[in-house]
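What you see is the complex with one protein chain gone and the rest in place.
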Amino acid sequence: MGGTPLPDGIKLIDENGKRLDGRRPDELRPLKIEAGVLKRANGSAYLEWGPNKVMAAVYGPRECHPRHMQDPTKALVQCHYNMASFSVDDRKRPGPDRRSQEISKITSEALTHVVFTEFFPKTSIDVYIEVLQASAGTRCAGLTAASVALADAGIPMRDLVASCAAGKIDDTVVLDLGKEEDNFGQADIPVGYIPRNDEIVLLQMDGDLTADQFKTGLNMAIEACKKIYEVQRDALKRKYTLPAGRNGEGAEVN
Amino acid sequence: MGGTPLPDGIKLIDENGKRLDGRRPDELRPLKIEAGVLKRANGSAYLEWGPNKVMAAVYGPRECHPRHMQDPTKALVQCHYNMASFSVDDRKRPGPDRRSQEISKITSEALTHVVFTEFFPKTSIDVYIEVLQASAGTRCAGLTAASVALADAGIPMRDLVASCAAGKIDDTVVLDLGKEEDNFGQADIPVGYIPRNDEIVLLQMDGDLTADQFKTGLNMAIEACKKIYEVQRDALKRKYTLPAGRNGEGAEVN
Amino acid sequence: MGGTPLPDGIKLIDENGKRLDGRRPDELRPLKIEAGVLKRANGSAYLEWGPNKVMAAVYGPRECHPRHMQDPTKALVQCHYNMASFSVDDRKRPGPDRRSQEISKITSEALTHVVFTEFFPKTSIDVYIEVLQASAGTRCAGLTAASVALADAGIPMRDLVASCAAGKIDDTVVLDLGKEEDNFGQADIPVGYIPRNDEIVLLQMDGDLTADQFKTGLNMAIEACKKIYEVQRDALKRKYTLPAGRNGEGAEVN
Amino acid sequence: MAKSVMADLKRDHITKLLSKGMRIDGRKFDEPRPLTVEKDFVQSAEGSARVHLGDTYVVVGVKLMVGQPFADTPNKGVLTTNAELKPLASEAFESGPPDQRSIEVARVIDRGIREGKAVDMEKLCIEPEKEVWIMFVDVHAIDYDGNLFDAGNIAAMAALKSAVVPAKRANKGEDYPLPVSHVPISVTAVKIGEHILVDPTYDEEIVADARLTVTTNEKGDLCAMQKGGSGSFRPEEVLRVVELSRKIGADIRSKI
Amino acid sequence: MAKSVMADLKRDHITKLLSKGMRIDGRKFDEPRPLTVEKDFVQSAEGSARVHLGDTYVVVGVKLMVGQPFADTPNKGVLTTNAELKPLASEAFESGPPDQRSIEVARVIDRGIREGKAVDMEKLCIEPEKEVWIMFVDVHAIDYDGNLFDAGNIAAMAALKSAVVPAKRANKGEDYPLPVSHVPISVTAVKIGEHILVDPTYDEEIVADARLTVTTNEKGDLCAMQKGGSGSFRPEEVLRVVELSRKIGADIRSKI
Partner (left out) sequence: MAKSVMADLKRDHITKLLSKGMRIDGRKFDEPRPLTVEKDFVQSAEGSARVHLGDTYVVVGVKLMVGQPFADTPNKGVLTTNAELKPLASEAFESGPPDQRSIEVARVIDRGIREGKAVDMEKLCIEPEKEVWIMFVDVHAIDYDGNLFDAGNIAAMAALKSAVVPAKRANKGEDYPLPVSHVPISVTAVKIGEHILVDPTYDEEIVADARLTVTTNEKGDLCAMQKGGSGSFRPEEVLRVVELSRKIGADIRSKI
């Protein structure tokens, strides 16, 4: 949220209330999820959300290394979020930077809430999120994909976590910011949500919002998470009822 | 001891034998020590010595990690000297550099000599020295503070180590160099000393000294250490007889 | 093999078929090996090959650290190839770079083949190769020296590995490229070879070669390895029959 | 295992008190600890502050150096925030490069300063595209008894308010006070069971299910937020923490 | 120990089949796995490809940035090849900086591109001695079932063939296709006992004695070679792998 002024003459919302890519304020970008796409991982999911392309892989429960990190009472859910060097316009140096470490931390915490970690003491459940193409909203895309990958791995879970951001552009609260909206917008609110119990497990915000705008944005994100949750479930149903194929159609929204 | 020539017309010792800050050749900068200032650490000491501000904290004896460093016959005294990035004029990059690693090593060795390490086999006694504001003489300040912090932690010690440097400016041997004297002076001799047994446990020197000048400087530093030793003892007495407070007066010299 | 064009008027092979340093196409640079030159190492060898100066030291078999790398059925042969910062014209930053890590890997694999690793389960046999002066062909020089050092350490081996490169310059296949030939040549084929069993244990190639040229080069390198093998054996015999001295003459070729 | 048993006992004790409406140190649920702020604590820094929030003790130093702007903000200074959570301050901290915890603390404090537009970054431009002031905010934990997010934020804001741009030293004209436009303040609450407590101590932090930090400005608008911990918040709980943060933040702001 | 017992059993099984002329997945000894190549998979890259070689799945992205040439090649672009063998793709991979295995994969792929003169590097010069294009080839393993050398080489070549030099974005004139002059293709074979098999799966790789990768160009000439593993090859075996590589390489080249 640099609050950088937009290039002259460009508005993020036009006179018809439409956004740069033609969406309504409360409209998601197209979302497609495919479960169980990798052979080596115990569970996996591939997600395309607008221009975002994200792969999530799950390994475990398996012995936790190094030993001193083992928890004798439960499994450790460790998420590793990574952006491929070519996923953004300016090549990113390989390896974890501070941003990706923060995202890994909050994603691990969100996923820990839904996994029955007490079933697997001393183990580690490792979640790898690889962003192959990035276009705003990758942490929500990663968390959404990771939930499906955990389920695909057969790990007992309380529920799936769905994730989506709301934001503010041109003083209007909107859903699921695109790349230009992220660069030139006024605020971003990524939310991770569990529909069944009305629980928020991931929440960040940056920018400038009144308390009312925040409330509106939070609700908008929550409603979107409910839709995303259905796409996640569809992806899993499709995997476990249809013969899955590399080129098979994933579950979709919009 | 770059031996860099002084800016024109400036002398480190004036015609009255006084130094830039008005001190006599054998005069210490003001020194104040407060023991037991931190809650988490097992022992601590805060020291102001001229413009130097140094915090020392001690943790342990505690299990030594990693295991392969454990000594089955005694405790390992490990000192970690660090300068805060804002403690010097040009911001220092965070993390240990070569200078701080050398100081950590010689400080660890000096402190090892006074701790009854054989009482605590397999353990580690960790000493953290944080320089918050630096103005020449921080290794002596750190060692002096660390001794008090070890005592405050209740760790059995043969004695306290007191530390002070002598040096040479304008061809004169003087005590406790200040920042300009360190930058433009001719030699520096940091000494760590145990008054009770007349033992030198830390000693370095750089610059240019005749053997006689060195002898003079060494004796001058030793005499100063005896005064500093009293300040250390006062700080500990004050802590253990008066109710200590964050704003309480520390022990002082000068 | 940059294939960089040579400075005007210079040819790598002259009208008499001689190379820049006067060698024939199939002629090695002078090679001298001395075994058992270090006191601390369990085995060692010092080699001068043209301008190359290479020291190899062997430690082990000894307990393998870290433990999780131990193989319960055999010893791990771990080679560490390093170029001294001053071994090349432009100072090399100390520490392993990607090139040296690759060479360490393929050298470890080549040596593993000749050591009776099954005699020493759970141990590590560490081979350190230090290039003090480099002038093309250091990986072959290192592997050749390391074999002798392993034998000097008394480690049971199937045989020695001899190593030499062939290459292509001025469209001619030649042996043992020199520095300019390496910089301005067309191809390089480092080979590690065991004469007794006619086995290739190290092989790389880069540049541009027809299949026939490759075959010619491979054979040329193999024939050279047979000569080098004799120099290796002589160095070991000399060590174990004559009183070895620091200034004693090593085994030689040419 | 011993560790975990201790944590369980501690949790039981704290929870039992909470169910009676009490905190272990006697505070009310919405009551932060006593705060003392000492500006200009470090002379070698361009701005600095020493802050005690209860027994949590933090020193922040601000350094300003001449450097290059980012290509996409050619007429703005650069902000870099770093948090040092070193074993000096707690057995819970480890040596080495910044871990996820210290990165999170630094980034949340950074986000507050940045998104709250604390400093007028355009006034840190010396020559567009060429030279700007690089502002380093270094947060050092000295004694850790919980809630470094707020102690660090407070100390950072106090240090910024005390800072002077050292233009003269760098031959860039006369010194001038760092242009602080806004004072974003973060307030952190934790959830233990069904209870929500502000400004947690270390013991409260380690037994907490979840944590929420909300940073607000003078107008009561929100500029940054961060949820942590493996527990969850219900939407109405989030809104309650937002309200608490606006109220308590205003109070803290008046003390800097 | 368990690990080693499993490896022994696997080896026995594979060897027994091989002695009957069979591979575990039914392929012939000189038959590579099915190959699918999808170019332009990643829009944020200047060139990219997704490749499946059997169950081995690799994504390569090519990025081009303006930078300085090396002093000894003042009129040539710069090639940098990196391989990410991360635990996403296999339990056999570890987190952290590149290990020897990923360095070897990257360097062998790099050597093929470089020595095979895949790209006309002089056409990546903007101004001699001052500015050239730096070409980053990043090979990401997504699912690892053996033979990353060939899967990575194929994906890299496909990505290069699809790449466009983003001159306009960098104010260096009009965009133009990356000048790909040659298509060096690597073929990897392993030796298990006395048998030589091309394009090994993971199971074949781990029981193999030795590995040999040979990279050839359109003319059938050799541009790179790499032996790996602690076993050995006899000279005639090397020559056989060279021949296999020339034949199979031509076939693969036609599919990119």
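Couple of notes before you dig in:
Per-chain numbering from 1; labels A, B, C, D and E assigned in written order.
Criterion: contacts are C-beta pairs under 8 Å (C-beta built on N, C-alpha and C of every residue); 3 or more make two chains touch, one makes a residue touch a chain.
Small disclaimer: the values here were computed from a predicted structure and weren't measured.
Within the full complex, the chain left out of the display contacts the shown chains B, C.
Contact with the omitted chain, checked across B:L38, B:A84 or B:I194, is made by B:I194. Contact with the chain not shown here comes from a single listed residue; of B:E63, B:E118 or B:D208, that residue is B:D208.
Within the set C:N82, C:Q186 or C:Q232, the residue that contacts the chain not displayed is C:N82.
From the set C:K53, C:K74, C:R139 or C:R238, the residue in touch with the chain omitted from the display is C:K53, counting the whole complex. Which of C:Q133, C:T172 or C:T216 touches the hidden chain is settled by the complete complex: it is C:Q133.
Against the chain not displayed here, chain C makes contact via residues 38-41, 51, 53, 55, 57, 59, 62, 80, 82, 84-91, 94-95, 126, 128, 130, 132-135, 246. Residues 1-4, 71-73, 98-99, 101-102, 104-106, 109-110, 112-113, 189, 194, 197-211, 214-215, 218-219, 222 of chain B touch the missing chain (whole complex, contact as defined above).
The rule is short, and it goes like this: only the chains that are shown with their structure count from here on.
Once chain A is left out of the assembly, the remaining chains are joined by touching only within these groups: B, D | C, E. The set of chains touching chain A and also touching chain D is empty. Averaging Cα coordinates per chain places chain B and chain E 57 Å apart. Mean C-alpha position of chain B lies 32 Å from that of chain D. Rounded to whole angstrom units, the spacing between the C-alpha centres of chain A and chain B is 52. In terms of inter-chain touching, the protein chains here are arranged end to end in an open line.
The set of touching chain pairs reads A-D, A-E, B-D, C-E, using the touch definition from the header.
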